[in-house]
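Yeah, one chain of the complex is gone here, protein chain that is, but the others are all in their spots.
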Amino acid sequence: MVKKLALLGAGRIGKVHARAISEDKRAVLSAVADPMPGAVEAIAEATGAAVQTIEAIEADSSIDAVLICTPTNTHSDLIERFCRAGKAVFCEKPIDLDVKRAEACAEVVRATGGKVMLGFNRRFDPHFQAVRKAIDDGRIGKVEMVTIISRDPGAPPPSYIKVSGGIFRDMTIHDFDMARFLLGEEISTVTATGSVLVDPEIGTLGDYDSASVILTTASGRQAVISNSRRASYGYDQRIEVHGSEGSVAAENQRPVSIEIANGNGYTRPPLYDFFMTRYTAAYAAEITAFLDVIENNATPSPSIEDGLIALKIADAALQSAKNRSVITL
Amino acid sequence: MVKKLALLGAGRIGKVHARAISEDKRAVLSAVADPMPGAVEAIAEATGAAVQTIEAIEADSSIDAVLICTPTNTHSDLIERFCRAGKAVFCEKPIDLDVKRAEACAEVVRATGGKVMLGFNRRFDPHFQAVRKAIDDGRIGKVEMVTIISRDPGAPPPSYIKVSGGIFRDMTIHDFDMARFLLGEEISTVTATGSVLVDPEIGTLGDYDSASVILTTASGRQAVISNSRRASYGYDQRIEVHGSEGSVAAENQRPVSIEIANGNGYTRPPLYDFFMTRYTAAYAAEITAFLDVIENNATPSPSIEDGLIALKIADAALQSAKNRSVITL
Amino acid sequence: MVKKLALLGAGRIGKVHARAISEDKRAVLSAVADPMPGAVEAIAEATGAAVQTIEAIEADSSIDAVLICTPTNTHSDLIERFCRAGKAVFCEKPIDLDVKRAEACAEVVRATGGKVMLGFNRRFDPHFQAVRKAIDDGRIGKVEMVTIISRDPGAPPPSYIKVSGGIFRDMTIHDFDMARFLLGEEISTVTATGSVLVDPEIGTLGDYDSASVILTTASGRQAVISNSRRASYGYDQRIEVHGSEGSVAAENQRPVSIEIANGNGYTRPPLYDFFMTRYTAAYAAEITAFLDVIENNATPSPSIEDGLIALKIADAALQSAKNRSVITL
Partner (left out) sequence: MVKKLALLGAGRIGKVHARAISEDKRAVLSAVADPMPGAVEAIAEATGAAVQTIEAIEADSSIDAVLICTPTNTHSDLIERFCRAGKAVFCEKPIDLDVKRAEACAEVVRATGGKVMLGFNRRFDPHFQAVRKAIDDGRIGKVEMVTIISRDPGAPPPSYIKVSGGIFRDMTIHDFDMARFLLGEEISTVTATGSVLVDPEIGTLGDYDSASVILTTASGRQAVISNSRRASYGYDQRIEVHGSEGSVAAENQRPVSIEIANGNGYTRPPLYDFFMTRYTAAYAAEITAFLDVIENNATPSPSIEDGLIALKIADAALQSAKNRSVITL
């Protein structure tokens, strides 16, 4: 039977998910909620969904699942409410900027037996999936060292930095989750350094714009993460895993792969310059995976626990960078 | 106002176009025709189109345009009928296997002032478009030499070879059109060679499976085409244009771009292995271009003349290969 | 015992060979001849060789072998003289610009049982050697189609064009030899086209600066060659062999392999811009191979016959381009 979904939050990521739902025959978007007019009506019109309040969606027993695409500070409350309402939940990362609030939320999920999937979209990128598959297929032997280079095309505005929770909770959190996805062992220590090299105003706001992190696991596996809020050449997203018998790497992606040669050399175009175009396929695959969860009543992955652990690593990274110390989790 | 389209032929390419229409707000697929049951109903259900006869579509004055995705031997007749019916026409290549029949058809198009766009999908590939844009932007100076390497993953079955018109009319015709698209001048001479290296049965049927072609223009520009019906590593589709001030090349495409390194070396996955996955974006962009034509009453490109010229080059190539001579158009 | 060699011709290629000899313990350069003062003394000083006349070298029974690096129009005479003198001969390509003269020379070589190796240096390039080894190791199955793209950084001056024998005998001859080296079968037909796109003065001198060639073998194997006298991005030297089970390609070479990324894209430096730096390793390996021949009294390869065949293909190409016809050898 076709599942009925509701979307909470009609921003740009909500719109992407709405479209993905409309292309999957197993589901229909039956309601969309957002306090701001405009975008919500556009999504309703494009998909046939009804514009509803969150309360109405909560009370509508015909709705099987919700997608939480609202601002971060509402995530925990909404996850709890919809778990209690017995609906499957897809929620954008992070659970909350405050790890204690996130833990309390996870406790409610556990207590209610809620099905909650966290929006770490990069796990669903086909290139990164292929990296993981190469590991699982034994192509590189035992995983030893993970290298992640992740740079945004440009720094967000101060208004965003202020509510972002800082670079580790906002940006590096994706890389922490990716490192866990690839290392195959839990993180045991975190060492981070942060600097302000891109935009002094980011420093004024108490945040960093450039960061390096080393993660280790109990058996000594290591991950290194390099972040910058600005890359002149586009959205730089590379991962590499070195193992006992080989290595596997995912290359950067660009909209067109041509090469122009002249007296200055051989030039390929810049990379994608926006996370939503870079990760188009990942966003679609993520929703497909959520629909699989709903349809088969399966265990969601990434789970609320994955979200909680990534947040704890982010907190440890911040503490490490502030105190210049190695943090043991 | 939303344009109403009808699809003739519910095969795999028809299905691709039906989907593209359903994703464009400017158009709706209102009818679909195919004598074979099954696929036609599936498309009707997915898009909301009515299953109709070709006659009914022809008679329906509310339909603005048709997409002809039927077998090749019906193309000319259908183009003529729907031009006479005053509808815009998108038709898969080739116009006909017989150049005289194709010329007669083109004459009807001219006489009726019909809007006919030919399905040379590769012109719409974003990578090849970027190559053409680099030329148009003057990045490589004056065009001098075009190199096209085009190899299918595997040879089609004998049943297809028999009705295909031979490698030059079926396969190389795409490359002839691409060479024209990039050379910026009309072809004046054609020299071709063909061999049977892949499958002896293809030879038994009087066709070739491996071919090399040199095209020249009046000013001495040259294009070289290399074709094979089989490439163990996937669907090999490369173009390169050498000019007075530089060169531009489009690289091959693969589903995932990872690289695995071990004692045997560094290995990237094979290419796409199917023209429909390789050219997904091209097929979508092609329909977008056709809808632009309908909406703005613009001149279609590639036009019926482009289809006719490519067919004449194909005929010359076959004559050249058979007689081992250089053919002047 | 250390072999004694003499160098005829103290030009730039002679100097390269002199250096290679001085680095191999099996040989010593004992004499060097050149009518022009200057370069000959410099080579003598650098290597300890004596400056001698050709006659003296011919008469010196202690000399085992000569390297002929003199102008093309002296090659045939010198090959014959030194074969008659019982010395092993290394000669730069071509044997002669006139195929009849070259045939007569080859006849003398046969009659005297002379050991003559021709300077098709590219056969010794480590990358092209690796291509050949991949074929020999069965990595690509049966060879079917060879693609050679060969472009000079810039056109030579008119003074050189005048004595060069034309693009096919001067430039494409290397590619003809490479095609034979890789096809594994003799060439049976030649089709060539030539244009003047780079420098009108080349046309005035009756030559071409841009050429495309198709070669075929008896079993239907095909080679395609694309030549230009000018490439703004450096010395473009690519070969690719397509076989029944795979393909092998040699990439272009550049002095340094860095990549700079910025808002304009990802740029690698231009290629080598000179044949002597591009083929440094090939020139050294070529002389090593000649010393192997002398030491072990082995059959030279490439042989005088290889030189003769390449010249005949060049003549056929010229005839094909002039008459716009397909030439059967």
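Lettered A, B and C in written order, each chain numbered from 1.
Keep in mind that, in the parts below, a residue touches a chain if its C-beta (ideal position, glycine included) is under 8 Å from a C-beta of that chain, and two chains touch if they have at least 3 such contacts.
All values derive from a computational prediction rather than experimental measurement.
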Absent-chain contact - pick from A:108, A:145, A:205 or A:329: A:145
Residue in contact with the excluded chain [from A:30, A:129 or A:228]: A:228
Hidden partner chain, residues of chain A it touches: 141-142, 144-145, 147, 149, 151, 189, 191, 193, 195-198, 210-212, 214, 216, 219-222, 224, 226, 228, 230-233, 236, 242, 244-247, 324-326, 328
Where the unshown chain meets chain C, residue by residue: 126-127, 129-131, 134, 139-140, 245-251, 253, 255-263, 269
Contact footprint on chain B, counting only the chain that is left out: 231-233, 261-270
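Operating definition for what follows: only the chains that are shown with their structure count from here on.
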Centre-of-Cα separation between chain B and chain A, whole angstrom: 40
Mean-CA-position distance for chain C and chain A (Å): 58
Touching two or more other chains - residues of chain B: 245-247
